[in-house]
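The next block holds one structure in the form of structure tokens; read it before the comments.
One chain of protein is taken out of this complex; the other chains stay put.
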Amino acid sequence: MLRRRKSRLGLHLLLLPVLLFADDELDHLIEPGYQPEEARDEQGLWMEFKEMERELNKSALLVRDAELRNYVDGIVCRVAGEYCNDFRVYLVRNPGFNASMTATGMMQVWTGLIVRASSTDEIAAVIGHEIAHYTRLHSLQGFRKLKSQMTKGSVFDFGLAVLTGVSVPLGQATALLNYLSFNREQETEADLLGTRLLAEAAYDPHASYRVWYGLLAEEAAAEVKRENVGVFSQTHPNSEDRAGYLKSYVENRYGRPDVEQVADQGLLDILNNYYLLLMEDQLDTNRFGRTREILERHTKIGVEPGLVNYFFGEMYRQRGDEGDQELAVAAYTKSVESNLAPPEAHKNLGYLYLKAKNNQQAKDSFRKYLEINPEASDRAMIEFYLAEDGQ
Amino acid sequence: MKCKRIAMLAIIASLSGCATGYSLVAAGPVAVQDLGVQADAGWNRAPAMHTPSARKGAETWTKDGMLLDRLVIAPAIPDGQPIMVSRNKSAALPVFRKDMLPNELEELVESSIVKLFGEGSAVVSTSNLRPHRYGEITGIRFDLEVTVTDSPAYRGTVGAFVGTDNLYLMFFLGAEPHYYDKHIAAASAIIGSARL
Partner (left out) sequence: MTQDLMRSVSCMRWLRVTMLCGSGVLVAGCVATQNVQQIEKLESIADNPRVILMPPDIRYYLLSAGGLPEPHAEWTRLAQDNFTNATQDYAQSIGTDLKTLDPDDIGEVEFEYEKLHSAVGATILNHHFGLTKLPSKGNGQIFDWSLGPGVSRLADEHDADYALFVHYRDYQATGGRVAFAILAAAAGGYMQTGSEHGFASLVDLRTGDVVWFNVVGAGSGEMREESGAAAAVRTLFKDIPAARETGDTE
């Protein structure tokens, strides 16, 4: 919290001249196909990350669907250009806004990133940023800096090992990763180089700051503010600074945007085809303000209204504030009319009618639910209500 | 950071010994506040130190150790309260409302279990929602599956009912493979036996 608020005022003013005039010196530090050098610490890092990757490969939370993976792989490869073969991309089921990269080229993209994007270009912007971390060897530099800081005797809480004399027996790699957060300087480097990669791959460079304005809008809409929104945001410059300096940088370098951003068919297809999978985890976060902001974004970019309305119904119904029941009924009703609604729309509509003591309509909706979904695992519950008195 | 603090506390606790130990749950009728259940033999009641997310008055029982199986019995959760506690103010825990219908109770538990394992670290799905009679009161039962990043998967079952505007909630989680199968019958019987 403190960390995120600290330098709001200064950063982009301070860095701007540097950004505008010095960034041409910023270039990749490694060639495509990079392999670790003989250096002991680099070899060690690679070993840990390879072990992590072995486990990640088998994670039950990986999205293994080909169309989704191809979509993300395609973006990575286009932004990465000649570095494409350096990366293995893992799409992970997680509603947070995050992507991450290790020194070995193991890249994780969370489904929460796709859910929040207004365009493929915005996803590409985050990916470009991560690729820049890789080609600038930021992991290794971070590790070396950490080592030297510790040697200077800073109070260090790798904790148990030092305090109790017992070393950490398991999960070293994750613990290590937690300490390998990039610093602000590296973040700014990655922002700039990432934006250039984005533009060179013919994605819209203006997406690089739009993604941050999107995140700011979500934070503003949130009922419960985050202490941190995941590694990506926690250790990075705050969103306002970042959106500000990136906007100046991009407009200075590439000119103002021609037209208002419009969503591309690629992203729309992905959202339309996988909407339930992608939004289900977001709904489970119980963060209604954020979910609502995301749904409004989806409406604006043209995701199938039948799908979006279903989740509007879910969100209003679960939030349960004054007037939410009516809003939920309206949203479910629109969703049901589109024929894109999952069967649960009928069921939850039924429960809403039940709550409103509208038993006849409740039963109609419940019957419809069982008619569409005769194998429903909660059939016994529904039949319990169908058998209740009145009819 | 917080985890480490908890871990440190647990170490200190385990070093200091007795007050934090597990105790045997006597077989037969057991009262957890105003909720009565019929326990079989072999359950260990976890000390509060090992159950940081449990509400005051709730109990957590295990047969083989809490990483492998656990039965949580949370009585008398009042309107407007979450089913577990968190020191993390930004956790956004869902709360119980006394007018909740079965689908809403199911969602309440699903979202809470996600938070129990860590938002983003687990995907929880529910199935087989069905009515269940707890004495005079009609409540619900349903089943759970939890997929976790860094541990075995868990399967479980849940029982809940609303009595005098309070929620009475019991859930069992067992590691997969083996521990769910090993204890589901016993856990299910206890949940089914709950009475006010």
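For this structure, a couple of remarks:
To keep things simple, chains are lettered A and B as they appear, and every chain counts its residues starting from 1.
Keep this in mind: a contact is a pair of C-beta atoms (placed from the backbone, for glycine too) under 8 Å apart; a residue touches a chain by one contact, two chains touch by 3 or more.
Bear in mind that the values here come from a model prediction, so they are computed numbers and not experimental data.
Every shown chain touched by the omitted chain in the complete complex is listed here: A, B. Shown as candidates are B:Gly65, B:Pro78 or B:Gly135; the residue that touches the absent chain is B:Gly65. Taking the complete complex into account, B:Ser90 is the one of B:Gln38, B:Ser90, B:Asn128 or B:Ser188 that touches the chain left out. Only one of the listed residues, A:Met47, A:Ala220 or A:Leu277, touches the absent chain: A:Met47.
Chain A residues in contact with the hidden partner, per the touch definition given at the top, are 40-41, 43-48, 54, 58, 96, 146-147, 149-154, 156, 158, 160-162, 164-172, 174-176, 178-179, 228, 230-231, 234.
Listed for chain B, the residues touching the missing chain in the whole complex are 2-4, 6-7, 10-11, 14-15, 17, 20-24, 41-44, 47, 50, 52-53, 62-65, 67-68, 84-86, 88, 90-92, 115-121, 148-153, 175-179, 181-182.
Following the convention adopted for this analysis, only the chains that are shown with their structure count from here on.
Of all residues in chain A, those touching chain B in their complex are 59-61, 93-96, 110, 112, 157, 159-160, 163-164, 171, 174, 223-227, 230, 281, 284-287, 317-318, 320, 347-348, 351, 354-355, 377-378, 380-381, 384.
In the complex of the two chains, the chain B residues touching chain A come out as 4, 7-8, 11, 88-94, 97, 99, 101-104, 107, 110-111, 114-115, 119-121, 123-124, 127-131, 140, 142, 147-150, 153.
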